[in-house]
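Pasting a structure here, questions to come.
In this view, the complex is presented without one of its protein chains, the others remaining in place.
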Amino acid sequence: MRPSGRTASQIRPVSITRQFTCHAEGSVLIEFGNTKVICTASVEEGVPRFMKGQGKGWITAEYSMLPRSTHTRSDREAARGKQGGRTLEIQRLIARSLRAAVDLKLLGENTILLDCDVIQADGGTRTASITGASVALADALTWMRARGLIKTNPMKYMIGAVSVGVFKGTPVADLEYLEDSVAETDMNVVMTDSGKLIEVQGTAEAEPFSFEEMQEMMELAKHALREIFDIQRAALN
Amino acid sequence: MRPSGRTASQIRPVSITRQFTCHAEGSVLIEFGNTKVICTASVEEGVPRFMKGQGKGWITAEYSMLPRSTHTRSDREAARGKQGGRTLEIQRLIARSLRAAVDLKLLGENTILLDCDVIQADGGTRTASITGASVALADALTWMRARGLIKTNPMKYMIGAVSVGVFKGTPVADLEYLEDSVAETDMNVVMTDSGKLIEVQGTAEAEPFSFEEMQEMMELAKHALREIFDIQRAALN
Amino acid sequence: MRPSGRTASQIRPVSITRQFTCHAEGSVLIEFGNTKVICTASVEEGVPRFMKGQGKGWITAEYSMLPRSTHTRSDREAARGKQGGRTLEIQRLIARSLRAAVDLKLLGENTILLDCDVIQADGGTRTASITGASVALADALTWMRARGLIKTNPMKYMIGAVSVGVFKGTPVADLEYLEDSVAETDMNVVMTDSGKLIEVQGTAEAEPFSFEEMQEMMELAKHALREIFDIQRAALN
Amino acid sequence: MRPSGRTASQIRPVSITRQFTCHAEGSVLIEFGNTKVICTASVEEGVPRFMKGQGKGWITAEYSMLPRSTHTRSDREAARGKQGGRTLEIQRLIARSLRAAVDLKLLGENTILLDCDVIQADGGTRTASITGASVALADALTWMRARGLIKTNPMKYMIGAVSVGVFKGTPVADLEYLEDSVAETDMNVVMTDSGKLIEVQGTAEAEPFSFEEMQEMMELAKHALREIFDIQRAALN
Amino acid sequence: MRPSGRTASQIRPVSITRQFTCHAEGSVLIEFGNTKVICTASVEEGVPRFMKGQGKGWITAEYSMLPRSTHTRSDREAARGKQGGRTLEIQRLIARSLRAAVDLKLLGENTILLDCDVIQADGGTRTASITGASVALADALTWMRARGLIKTNPMKYMIGAVSVGVFKGTPVADLEYLEDSVAETDMNVVMTDSGKLIEVQGTAEAEPFSFEEMQEMMELAKHALREIFDIQRAALN
Partner (left out) sequence: MRPSGRTASQIRPVSITRQFTCHAEGSVLIEFGNTKVICTASVEEGVPRFMKGQGKGWITAEYSMLPRSTHTRSDREAARGKQGGRTLEIQRLIARSLRAAVDLKLLGENTILLDCDVIQADGGTRTASITGASVALADALTWMRARGLIKTNPMKYMIGAVSVGVFKGTPVADLEYLEDSVAETDMNVVMTDSGKLIEVQGTAEAEPFSFEEMQEMMELAKHALREIFDIQRAALN
């Protein structure tokens, strides 16, 4: 029934390539099927002004799609002179999600900037970004410990994210573009590998959804994320 | 236990003043305790370019806080030259929520612009905005029918919204600023008066939350929204 | 002869509500008939860079109209990404006018920001803003003295403002929108309660005006402002 | 008593060079002492969108100072990415003043853009701009008539402007920078050569001014402008 | 003598991967050693306004570096709200260079947008971009012919580009970052595969260069580009 022939709970093949580019302290290419995102983590000394003097670190994120990562070309935000609402919404979500994964005190007055650049889009770019950025972040923290910049690993959990939705009346996991573009409901779930929730964002795209449907989608997400955490763990070993 | 002495499920007094200003087709002052938002609905002929020729209408929203609606003054976004990420995120949420309430075909090629301007903030400004904008929208649609601009009422449901969260370990409804600023989890729930969900956004502010806590918060929201729908109905009669 | 039936020298009912919102050090709702403006005064420690080290304070102002404060909706300046020329011109006028009212030395190195947000417009929004901001400023200075932030009241005079103009050949005071939009000449007069001038801005909208007409308009303004100062005084007691 | 040794009513030498640059339909270098402004008038077919279909023309203006036209270098507005409030205020004043001089119906659906670029500043740049732009506008209209683009001269009057002020307690005409920067009051008066007023803008810089002082300044302005109109006329013959 | 051990005239390994991403009509990953650029060519119907009605096509380009494509992270231009001077200069160069390769009449009223996004930088990103974009452009034109959008191949030549410079007193070809950052002179040469010049940009970074050095650098470029054209041809077969 799904365009790809997948079952309702089946996610696309997920692949994680570490050290994808050579300059960043953490650099990951994450693929959820045809969705491909470069996630880098950059370590910088110091923190933004509003965080100064608290002895704590900061984690922030930026998200972008290459203009032709999509079916038809989108305007380049740098050329238009501003980031759109969707971009800001997504990069705020990525930053919040990963910030929740880290003990900022243990990070010291350092900042980690996560850049998620979509080079090919086929649905689920924001959840792929979070899942890949978590690995890039882990690599950057390992790099910091190796250089003595931090003593203890400040990462409390690995973070994974997946989209779920109601497609033709049925809750399904990990929607690709063909499904996403016509889904009745779209929900993004961000979870810790300890099984707790970081962020849940459900939106009725075409039809309001019931409390029961929400329940089912949450179950699908929990299930899918267990698999995603296995893939993250494998990539990190 | 709550700063206001409210019980966990108790919402603040909600007041809805229609025809608050004189020019807009719908104009509402909504108050959730000390949170006060002016919500206006403006009817304009025609639709944005990307909607042209489909015989359908459009609903969009803008949100802003007066610089001194908050404890300390915030920069005016018009002076800074751009709307912040939080503003864009909220006005996208308001627009999506109200768009879901309306049969855009029945609206014809007309646009309704919802302006939500917070004049005093004490937590829950986005959910108050949605709840108030729903009433302003209803009034604007009545105005259109009275003038023969539309034949049938295109409004499928009234929309209400409320914030729920985990405060000092306990799920509570309708957080005020004192609670919101220290809550472990913050969740905004947008619902139809037919009891279905339009949008759910839950965020772990300090601690990840469990699936059970989410369940409890959803129940609190459902309960609080029943009361809010009663107040909306009363205001419209 | 005037649309409202007022005599040439008669101003609209003026009402001043102090403590209109709860966070600002001074917060006033001022109404000139159907024109309604929220004026807040916010006290901040320190002064802008160009004033540093002079031992003097600073007063600045921002002005905005809610998008639907007018007959037809205007674009939101924050969304357009810049403040228009009219806005900048008006807020410069407000700031200059109120700065003239205060002994900046006695204010110490503190800044007062005046925000004038028009929630309903019916002509004369800039003069209403100045008149209301003067009361909000007085309240903020009282607040500062109560907290020992300043020793002496730095306010040299109360400031009032009114528009006058030539409507259908006759000089009239306090133009409402219906008059303003067709007036031959429009003049804004800002005065101290000691009867001296702070600012005079006269513009030929349709026809050049004579020195004699200017004289008559100045007399009308002087007369109207006496009344306005009485209302300010009453509001402050 | 004046730094230049001028009497209170004496203006600086005014010089008007027509055809100063070769491309514009009207191009004038105007000098008020050391203040030098290039004023060009550019004729374009058509009118801005909001004027379309009314059979009327439009006149607009832009004003700028070369970064080093002043004692210390100012930021270039193009580099900062926006025009400042003072610039917008001045160019609005120039446009309003010259628009008042022209019968827009006789201009047909054509636009004239007036560019006033200050190459050297020594006080009074806005009044010099208006005075020079009036000549450039006259030349552009002559050019249009010569080409048959318009039949009748739509210029109703020549426009002149001068600054007056209170300097060390005495009203004086045509303030140069040394006077302007310490004047108690500054007033700009725009007049038609028929002796009527187009715009009056008086500002208390240091001290409020009396109705009598205003009267005296207006007289000085009237006197000075008579001389300026003679110089304009001479330049045009 | 060169950090990489290369001889003065030796270029880095160049690799060209076609169909690197799946949506664009032409999509190439080009690598000059560690410099990696994704070049896509997007076909759009119609031309920009200034080209309309001439029966000719248009080719334009945009260039960007991922924030962490460099040793230390650079600000994201979309976040800063504008493209820097270097970016604009480079994308103008890319567009001019490729436009010179195409008979715009044969392209019809179609636009091809070339996006060059640097994912890893090690010197020579602009010349790699041009070389890669030429292949992506060729693929997009083939795509257009296959769909009958154009009849004849409008590409007059393949375009290649290479940087040459004076490093420690010796002219060398294809500078990598270590060389580029300390080179006395830096020159970018864009050539057709028929051996003619499209663009030459030489800059004295540390020391003025002689006419003889320029001559030598031009010879090195000609030589290097012959090799680059071979690699392009191989990639296209």
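Note that the chains are named A, B, C, D and E in the order they appear, and that numbering of residues resets to 1 at the start of each chain.
What we mean here is this: a contact is a pair of C-beta atoms (placed from the backbone, for glycine too) under 8 Å apart; a residue touches a chain by one contact, two chains touch by 3 or more.
Everything numeric here is computed off the predicted structure, so don't read it as measured data.
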Left-out chain, listing which of the shown chains it touches: D, E
Residue touching the undisplayed chain, where the options are E:52, E:71 or E:92: E:92
From E:51, E:200 or E:236, residue that would touch the chain that is not displayed: E:200
Touching residue (missing chain; options D:17, D:70 or D:142): D:70
Residue touching the undisplayed chain, where the options are E:100, E:149, E:178 or E:236: E:100
Residue ranges of chain D at the interface with the undisplayed chain: 21-24, 27, 34, 36, 38, 40, 42, 44, 62, 64, 66-71, 73, 76-79, 81-83, 87, 113, 115, 117, 119-121
Residues belonging to chain E that touch the chain removed from view: 82, 85-86, 88-89, 91-92, 96, 100, 157, 187, 192, 194, 196-204, 208-211, 214, 218, 222
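Just so it is clear, only the chains that are shown with their structure count from here on.
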Groups of chains joined by contact, in the absence of chain C: A, B, E | D
Relative orientation of copies chain B and chain D, as a Cα rotation angle in degrees, nearest 5: 120
Centroid comparison with chain D (C-alpha atoms), farthest chain: A
Whole-Å separation of chain centres (CA-atom averages), chain B against chain E: 50
Inter-chain centre distance, chain A versus chain E - centres from mean C-alpha coordinates, in Å: 33
Inter-centroid spacing, chain D versus chain A (mean Cα positions, whole Å): 58
Per-residue multi-chain contacts in chain B, two or more chains: 81-82
All chain pairs that touch each other: A-B, A-E, B-C, C-D
